[in-house]
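Note that one protein chain of the assembly has been removed; the remaining protein chains are unaltered in position.
And now, chain A:
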Amino acid sequence: MYNSIYDVVTGPLAWFGWAVFILGSLYRMASLYSEAKKKDVSSLAYVKASYGFNSIMHWITPFATLGWKSNPAMTVATFAFHICLLAVPVFLGAHIDLWYQWFGVSWVALPDTVADTMTVLVILAAAFFAYRRIAVKEVAFLTTWKDWMTLIIAVAPFLTGFLAYHQILNYQFMIVLHVITGVAWLVFIPFGRLSHAILGWYSRVYIGSEFQGVRHCNDW
């Protein structure tokens, strides 16, 4: 029974997740780009790769921008969260097998203790974000159920993965839940707030070009 459920979630369900993620992301990126070409010509005309690149490089460097400098705790949490959030799923030992199974590719794995620590960091950072949503008034003011949903979807695979790895609660149940939440994670990237993962580059490159090219001033 467990085996067949496991096969379903890592098989057809996982493929469904990948399909929605890849096709959905492509669709959103392409449709917004073509809409911009039609309706935002007077903005798109100023976009230049080198400005976008400068802007991205500054903003992916901790404390390199006014925004990051002004919010040190958030900077540490945001970078820890995003780095671990991307590295763990890709380089976790147990996932390497799945990569091979799904895509026939393989690479070196992170040592399990490192991956475990990184998972804890994701969970701690998420707890910090949750704390801000409740206790920091400028964040609480903006927070709606959508933001909670986003946070829960983002952290759920890490929480379930952590519980499964440490065999807390029922392992088999956790692992299935882990895969399901992982699939949800993929499915939601193209939509809602999580779409900042794919669309944030657009706004970054555009505003970078706009500031550096038109306003002759940095956007950081």
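The working rule: a residue touches a chain if its C-beta (ideal position, glycine included) is under 8 Å from a C-beta of that chain, and two chains touch if they have at least 3 such contacts; residues count from 1.
By definition in this document, contacts and distances are computed from a predicted model.
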item: Chain excluded from display, named as in UniProt, from "ABC transporter", "Membrane protein", "(Fe-S)-binding protein" or "SWIM-type domain-containing protein"; value: "(Fe-S)-binding protein"
item: Given A:12, A:93, A:111 or A:192, the one touching the chain that is not displayed; value: A:192
item: Sole residue of A:12, A:67 or A:111 that reaches the chain not shown, by the stated touch rule; value: A:67
item: Chain A, residues in touch with the chain not shown (by the definition above); value: 32-33, 35-36, 38-40, 42-43, 45-46, 55, 59, 65-68, 70-71, 74, 78, 132, 136-144, 147, 150, 192-193, 195-196, 199-200, 202-208, 210-211, 214-220
